[in-house]
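With one protein chain removed, the remaining protein chains of the complex are shown where they sit.
After this line comes subunit A, so read on.
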Amino acid sequence: MATDPSEYELVRTFASLPRTTRGLPAAITASPKGDKLFYCNGHSVYIVDVNNLNDVDIYSEHPTLTTVAKMSPSGYYCASGDQQGNIRIWDTTQKTHILKGTYPIIAGPIRDISWSDDSKRIAAVGEGKDRFGHVFLFDTGTSNGNLSGQSRPMSSIDFRPTRPYRLVSGSEDNTVALFEGPPFKFKTTFHEHTRFVHVVKYNPDGSMFASAGADGKVILFEGSDGVKQGELVDEACKGAAHTGGVFGLSWSPCGNKIATSSGDKTVKIWNVGARSLERTITFGTAVEDQQLAIIWSSTALVSVALSGYLNFIDPELGQVSKSVHGHNKPITSMAVSKDKSFFCTADFEGNITRWNLATGESKRLSPLLHKAQITGMSITSSGSLLSVGWDDTLQFSDNISANIDSIRPASTKLSSQPLGLAASADGSVAFAGCLKAIAIFNGGKHTADHTVNFPVTCIAYSEQKKLVAVGGQDSKVHVYQFNNAALLEKKVLTHSAPIVSLAFSDGGEFLAATDGARKVVPYDVEKDFAVASDKEWTFHSGRVTCVAWAPGARYLATGSIDTNVIVWDLQKSGEHPIIFKGHFSCINQIAWLDASNLITAGQDSVIKHWKIKTA
């Protein structure tokens, strides 16, 4: 049923951020050439080009949450682990990502993966039940040793990159273990740390390895037999390297420096030879500023914060050169500015990010406007943002096209939970569709509440026709005439399932309604809301979650939980529409930029920009 690929084209992808968990190291890795970053969120592995962050490849074959992905030193394969302890090895050179093999390793989440230098062996560790790690040959899955010897989950593993091979692992029993092989056998453990060991890493020539843990210490060991060679100590941190736990550690490509990232919200760059601190990069003071992972590739030094932000650091200047502020939680709301220069997306936790369409640059609005899920947003012609969220407020934030570091919104409490927002272009008239009433805002003031006797699900407003359409859980679309003060019921349109989304075309000529029974129905407003399509539009195979009219009121785009995007043509309403798979999960939001450019946002926290071949 898929449409000819020439009818649509993916212009760019705004990738999700890595998933993070407080108190656990995050996983970010780089390709051997250093040009790609690998990280995980949801069921996917993201491969992002360091030099063009919108060049993104997504691998989504894992049946459960992914945890860590690592590319082989040869550059051909990637091994990715998941929450159920499986490892999938797949080809990275082609877009289809042919599966090489999948192996069950442990009965629990995989925490870290390491490839041997010859790309033949893989060691993986995590929170298993009967064992915490395994080392095997990548092409056959044959065991290549035994990684028992530590009594609690192992959180990090690394191969010595030169012969004779060694494996070092860090564990939650506070020890670092050394294994000799192949086949790998336990040699000894080192009790240098007093708390969980989060990360162990060999330097590029295998002459040393470093371990770091929750006690804030960074310890250096000799590479082949593990004699302790020293410690990295910051005088200001009472004999440790950081005042908080060290979650990430990465050697510089030259092997002379180490970068560490910590729960004390700093990244530190150390000179290994002199055992001295060179740079300290301090992030904010919020919990979200804890730095949970770091990777130093030949092209970039990138640290991952608890908020998921990717911070690109210039190691020479010791400064953050750029940050990526996307989302790592499902995107629930989206609004495009009237001049189409930027758009805002909001996630399940209430974070709002502003994206520049031309450059792809992203910036988070701060402080947090709603401390709960945002259900509706609208950007006015003057660049103000209207938003409603599950904290039961409507907020006006002025001029969000400029500096958004200290937003001071005007907040209005609503009488019940808002589920949708519709506003005029200049924002002077706004309607918040709440569970029990429609709150009417005139000139920024809450002027009236129109009580309804059905649970509201969504709302749309046509400024030209002064019509408000409200979708309900009662499977009806209620259309009201707005007389600048109150709403007067004009028409009721009945569907067979609860209404999910509504949209008026720009001039108000048409109203589109989608429902839970897979239907998309365009209504002709002028002809007393007669159905405007020749045939029934039932091409989606699940709930149709979002709908948008292109300028000109001819094309209509819909997104659904079936992961497909459909572009319908009202002038050829009996013909097969353009159908394509938009995301790897439910599509939550859709918007047109112009007559042929479309953006979609999904449950997978990804935003995609498409070019549709329209007439």
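Criterion: a residue touches a chain if its C-beta (ideal position, glycine included) is under 8 Å from a C-beta of that chain, and two chains touch if they have at least 3 such contacts; residues count from 1.
We adopt the following convention: contacts and distances are computed from a predicted model.
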item	value
Chain left out of the displayed complex - its UniProt protein name, from "Unc-60", "Vacuolar fusion protein CCZ1-like protein", "NTF2 domain-containing protein" or "KLTH0F16082p"	"Unc-60"
Per the touch definition above, residue among A:D82, A:D112 or A:D173 touching the missing chain	A:D173
Of A:K185, A:R275, A:K322 or A:H446, the residue in touch with the unshown chain	A:K185
Touch with the omitted chain, as defined above, among A:Y77, A:F132, A:Y309 or A:F342	A:F132
Contact partner of the left-out chain, one of A:S60, A:T102, A:S119 or A:N146	A:N146
Chain not shown, touching residues in subunit A	108, 127, 130-132, 146, 148-153, 172-175, 177, 185-189, 191
